[in-house]
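Have a look at this one.
The excerpt is restricted to a subset of chains, each kept in its original location.
Chain naming follows the written order as A and B, and within any one chain the residues start at number 1.
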């Protein structure tokens, strides 16, 4: 852990920290100053020790820290504590105190290439090698780090943070307070193609098999004329990809958080406050409600609608529309409870199949002993 | 939808549009001019309303548009229509009329770093911060957008479009009319390693378990001396990765379309007109025939051969060679029909397992009532 991770961080009294997290302060010592946060093992005397889980609480007698953040009800004799009801929420608040953002000087770096028709707001930071296209608009206080590309007529509103190497295509609309991480692609062309006559996939969908006349025919690109709209407070992970729409804009709702390496296909409408976790994929023209959770490596077939407050568990493959508050699992995805039962049933099969064999043998014996030769009705 | 998405687009008469799509024009009004394409709800009087699906056709009475593109056989009284047999094909043709490409001025941007030994064709566009290595060749009319890297002796032929941040490694060969999207990596090293003595995986493959002497041994990198060849008319999605071969070139056949975040391992030979959809992965040394469809998040184990016209359904994991025209599903992937039957059988288990229990009880009762104590043969 480099000390530079905390450079410029201020020092806080435990009273200040307690008032920020709204906890219960049990002091065993006065004048404790905090300038860092760590696990009990890595703490020194100016560190707030985080001890939410049993194993960390147990290690508190051995910490050098003089104060620990603990769950409600944990009481200790020889170390001051701040008890909180929702430890992760308290931790979040404290981490924000010490967080050091990336360097981003206000102004335009001399190596940046900003089109004369672009409009930059107040206090923007445009980093080295950034390219900003014709008619693009960058809002107040937005920070655009090195090597970012912003296409023509794109708009990035206020207080955004674009990490190095982000790609923002032509006419993309990005709201306020949006964070986009390294290398994410916003607004590549949708994956949409068409052939003169039905393709293998079209035939297979209709007839259940690939046709006998599967021929080499040219695949034409359906161009993307739509863009992408990203609402306020969205965060998008590293190397994620959100494609532009065919005619309308692909849409990401307010507050939605998208993890690294996620794919959002063209024409998707994603609701508010969704969580789309790493390597999940949403095919084209899918509509997600609000607060949908799409766990890691899950996928959704194109053109589906997923109801609000649904949870798609990790690695699931959704092949049907889902009502609100669905919890699904597996491929094709089914309700979690059914999936769990199926897993159990399949596991039992090993015993059951043996029983059935034994049983048949018994049955045949009975039949024999009864001299029943032909039992067909 | 920003109006700039249509900047510079021309205006067309409906007769012109009809002649382009080869449809049946039913006019209820003269002199209609079209400068945009949209769904019926978003249309204005100069918009061609797209109404392929029932719900859009039903919304036509309320559109402001004066003409709609409809499937063959849809007839309407108070709006002109262009009926077409294959709506997506017609839409593709019309979208090309209005499509506005990214800005790419002919010439070399002053910030681009082009090696003096590189050879540039006529009318190329080399964007800001592009780096082109020693001996690289860029064909006529090819557009290389900002921040692209092209390694030494690489060749990109005519009429290609490389979006920002594409990486093209040393000696890569890219054909004509190829489109590569943001951040795609063409020609990173293959993932290939070797140890002095058999590794855990080698032992496990032979003996079914990890050996007792699993030891910490150095992993040596097998360097990649091959490159990548990409044939004409290929499209490659954002943040996709196609690795270079070990000795020969990894090969992507003519007309193949690769979506975002796809992985193509070293030494793969991909046929013509394949569709490889988002987040699918092809391990090293796989051979795909022509027109193979690899749906989203599917994967193929290394060294396999997949026959032409096969369809690997979404999320499937292929572990065996497949003959032509296979349609497979699941992990390990099996023929789609079998997979569907298995899913059905597993679902039935819940009832069947209960029946079997009941049945055993009945059976025991009979046995008891018959005073058969030992039925073993």
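We adopt the following convention: contacts are C-beta pairs under 8 Å (C-beta built on N, C-alpha and C of every residue); 3 or more make two chains touch, one makes a residue touch a chain.
Please read all numbers here as calculations on a predicted model, not as lab measurements.
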> How many subunits, all of the same sequence, make up the entire complex in this structure file, 2 of them being shown?
Replying inline: 3
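To be clear about the criterion, only the chains that are shown with their structure count from here on.
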>> Since chain A and chain B are copies of the same chain sequence, what is the angle of the rotation superposing the Cα atoms of one on the other, rounded to the nearest 5°?
In response: 120
> Which part of chain A faces chain B closely enough to touch in the complex?
Replying inline: 111, 113, 129, 131, 133-135, 147, 149, 151-153, 165, 167, 169-171, 173, 183, 185, 188-189, 191, 193-197, 200-201, 204, 208-210, 214, 216-223, 225-227, 239-241, 243, 246-249, 261, 263, 265, 279, 281, 283, 297, 299, 301, 317, 331-332, 341-342, 345-346, 348-349, 352, 355-356, 359, 361-366, 368-370
> Which chain B residues qualify as touching chain A in the complex?
Replying inline: 1-2, 4-7, 37-39, 42, 50, 86, 88-89, 91-92, 95-96, 98-100, 102-103, 109, 111, 127-129, 145-147, 163-165, 179, 181-183, 233, 235, 237-239, 255, 257, 259-261, 272-273, 275, 277-279, 290-291, 293, 296-297, 308-311, 314-315, 325, 327, 330, 336-337, 343, 346-347, 349-350, 353, 356, 360, 363, 366-367, 370, 372, 375-377
